[in-house]
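First the structure, which I've put down as structure tokens, then a few questions once you've had a look.
With one protein chain held back, the other chains of the complex are shown just where they sit.
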Amino acid sequence: MKYNVDNKGYYGDFGGAYIPEMLYPNISELEKNYKKISSEPKFINEFNYLLKQYVGRPTPLYYAKRLSKKYKTKIYLKREDLCHTGAHKINNTIGQILLAEKLGKKRIIAETGAGQHGVATATVCALKGLKCIIYMGEIDIIRQSPNVARMKMLGAEVRPAKSGSKTLKDATNEAIRDWINNPTDTHYIIGSVVGPHPYPDMVARFQSVISKEIKKQLKIKEGTPFPDYLIACVGGGSNAAGTFYEYLDETKVKIIAVEAAGKGIETGKSAATSALGKEGIIHGSRTLLMQTEDGQITEPYSISAGLDYPGVGPMHANLFRTKRAEFISISDDEAMTAGLELSQLEGIIPAIETGHAFAIFQQKKFKPNDILVINLSGRGDKDLDTYIDYFKL
Amino acid sequence: MKYNVDNKGYYGDFGGAYIPEMLYPNISELEKNYKKISSEPKFINEFNYLLKQYVGRPTPLYYAKRLSKKYKTKIYLKREDLCHTGAHKINNTIGQILLAEKLGKKRIIAETGAGQHGVATATVCALKGLKCIIYMGEIDIIRQSPNVARMKMLGAEVRPAKSGSKTLKDATNEAIRDWINNPTDTHYIIGSVVGPHPYPDMVARFQSVISKEIKKQLKIKEGTPFPDYLIACVGGGSNAAGTFYEYLDETKVKIIAVEAAGKGIETGKSAATSALGKEGIIHGSRTLLMQTEDGQITEPYSISAGLDYPGVGPMHANLFRTKRAEFISISDDEAMTAGLELSQLEGIIPAIETGHAFAIFQQKKFKPNDILVINLSGRGDKDLDTYIDYFKL
Amino acid sequence: MMNRIDQKFKTQDKILSIYFSAGFPNIDDTRIIIKELESAGVDMIEIGLPFSDPLADGPTIQESSNIAIKNGMSSQKLFNQLKNIRNETSIPLVIMGYFNPILQFGIENFCKKCKDVGIDGLIIPDLPVNVYNNRYKSIFQKYELYNMFLITPQTSEERIRYIDDISKGFIYMVSDASITGAKNKINLNQKKYFNRISKMKLKTPTIIGFGISNSKTYNTAISHSNGAIIGSAFIKFIEKNGTKKIKEFVEKFR
Partner (left out) sequence: MMNRIDQKFKTQDKILSIYFSAGFPNIDDTRIIIKELESAGVDMIEIGLPFSDPLADGPTIQESSNIAIKNGMSSQKLFNQLKNIRNETSIPLVIMGYFNPILQFGIENFCKKCKDVGIDGLIIPDLPVNVYNNRYKSIFQKYELYNMFLITPQTSEERIRYIDDISKGFIYMVSDASITGAKNKINLNQKKYFNRISKMKLKTPTIIGFGISNSKTYNTAISHSNGAIIGSAFIKFIEKNGTKKIKEFVEKFR
């Protein structure tokens, strides 16, 4: 596949594993094993079993009647919000926990922004009886407090990341430091298609179930597996990677990746990596990231904790550079408005991350016959306080 | 069916429609139409379509490995927590909103305790673009605040019920009063198998999808559609009714209904209707209810807003009186402990209502070969504050 | 002996009936209120048996019921209070109460006690016509108690005819699609409804209740029916003024 990872771990210019030597044994253990283990029938069976019986897959591809009517086009929602724990994140944690088990790991660490990945990780750790430690930025601990409570209920320890912007980037730093300190018994479950190879590819593979299902479901509903547009929000890019995966090389399917503009691209309070980023290294991966001229990583800003990240996964950096995908920046205000609209038109309260994808209609028009698939990456239960404050409900 | 409703609207001694004349036109309109409309192919198709594509049905019947191991028996969980909005309640609201649409109603009212039914009602109203007003006890508004936020996001108006114990019973009174005041344009979506005939039967029918699915799923997993035990918590009794429905007359399947003992049956702070109740009339139905010698309805107590109701549906009153079901009372403490245990053993945080069903293991032993199906009626997102406070997490 | 209700309607064209919650404001006000009402010239009295969850009542009656229950009111208590009431008054007395407390007391027992103390009829808003007919009618008849039914603007003509047919005493015309509570006005739709019923020429007398609060609404009501019932407005009055000035209240309607 042209737009997928090559056998060196790169997507075009992007990717690779820019890691300190301390992580070399872990990363190379993974690199050597992830494809082999995850293609064993036993693994596939258990993965599929859990996705079906535990996560509740397949998630519906739901035709959004009232939204379609309003925007005069055909809109399907891929309902990842219906996954156990409320977002696509669990597809990946199920895969990785099985891998960790096979690798004999006893202790799991993860970073989290919105807390969805933290909850998804704590969940699979409870399921498998493994010790679980979640790093989360201090600011995110406050703005996503329901998810902090969930992690604790699930028996995980939540450790605050107090450095930098105290958000996702810093939580990731802390998780990596933990891994360096605990190289033998610990598996680090990264929550998006970021980090050193093989993480981006591994996470994308586990998330690819999303586009596999879309293909089948759309075929039944529209007679073709190919929509005109695929639309997903991009923080690190895992829900987008899952949505695009099977369509990467089907160039007749247009791909739109939606980033968080925060208070606006020009305001210095933004997380729109494609618009503001340059090539560089973040968290072990060569990709696009927001940085100063000197190469210091910029502190991003978005109202949505899950998009508040100064980089994107290397797959997306490549989709941007090669123009395979169109990148669109959505402001806090646009995302919030879209979240409220989806709630009141379709009875589905999206995560604020997801709200960004639905704000596409504020910037782009579609034709009546266009078939759109928007990934409804997660539900908004974690964001209720933010919504209520914002709209003074 | 012996244990199901008769053609006069009674379950044995219980049921009927003890309503003020002001409600007669509404109730008789419903009574005349509910079976007819809900058995039209168009209705069935749309109901099934929405359950599948919007709600995410069928919900899995998940074999709880670690829980089974701990309690040395075979435990299946019916995953209603995976339904859109997080509980079984939406099965019923989907059915009723379609009915309301067919009856030409423009305004929807509902009562809610835990807020799950309120959210499920607000959701289907958003989906159909209908005005929605939810009555909720003042105390429940506080202890289930996430659900209040969700209802507001969905465009519903939440009206506090300030009388009596300020919980579910009082919210139901207020909703009935609203209906009396708005007899023509309004449909009242009752959230459980309570209220005047035809509500108990109508709600049970819409919820019966739960046991229909269990039958099919268990057949595939265990070679028989018949478990040894069906277990569900009972507030009004809708999740239990849905779980038991297809098995009511299969007496080889033992039925256990779990009630909220609150601080203990003897403490005066309880909601264990079967243990404490006597035959009487509540909310238009002849059933078991907690009351004083003089026939004043007692203010119930449970830590769980959805079980904090002084009555049970007439179906359950009859199952109790005829001994078809075994009724078990679970205290606040037992329910909370069971909720935490399920979270940490299976990675599923249940609603506190649901936690009561899982506390069965604190009171009852099962044999290694017993097949148990427990209805996991809802997820615990709405209860996080209560859990965190209780366990000082 | 003819039922006092029938007697009243026979001898009088327009009836002023007052509702109060037994046990409110004070537990022992029942007899006082009845006597005051009678001496003020009221024609009929509805004694409210308080219930914790009065579905058809607005805030005023709900609140008075709660206080009455807290004061210790109950079916037994009420019967004790009414024990020798017929030595003192011959005004028609109707008990209005929800079904559950009556059920707990025992229907037959309740009816018997009613007869013993001289109650003329019952209004049980949540005991529907058909349930009454099928299950309880014979008991009521045995104790020579009338059971009065309600009709509302939504009640179909057919059902009104049916209710008229089986009714004794009077038909309680709920003035509006509403729960109880004092209102200031009777609107055009209500008048149309009153006229519609009026034209049906029912055999049973009709009394209009719910929302009758002042002489204006009262006069409109009685101009379309055989009488009117005042509830919430009276309860508010005695809440404020106690039982001493009941005459003042009643005079406004005469």
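Every chain is named by a letter (A, B and C) in the order it is written, and numbering of its residues begins at 1.
Following the convention adopted for this analysis, a residue touches a chain if its C-beta (ideal position, glycine included) is under 8 Å from a C-beta of that chain, and two chains touch if they have at least 3 such contacts.
The model shown is predicted, which means the values in this text are computed figures rather than measured ones.
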item: Neighbouring displayed chains - absent chain, whole complex; value: A
item: Residue among A:66, A:84, A:105 or A:169 that touches the chain left out of view; value: A:169
item: Residue, one of A:19, A:303 or A:374, that touches the chain absent here; value: A:19
item: Listed residues A:37, A:103 or A:180, member touching the removed chain; value: A:180
item: Hidden-chain contact residue, picked from the options A:218, A:297 or A:376; value: A:297
item: Chain A residues that touch the omitted chain in the full complex; value: 16-22, 24-25, 163-164, 169-170, 173, 176-177, 180-184, 278-284, 291, 293-297
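FYI, only the chains that are shown with their structure count from here on.
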item: Centroid-based (C-alpha) most distant chain relative to chain C; value: A
item: Centre distance in Å when chain A and chain C are each reduced to the mean of their C-alpha atoms; value: 66
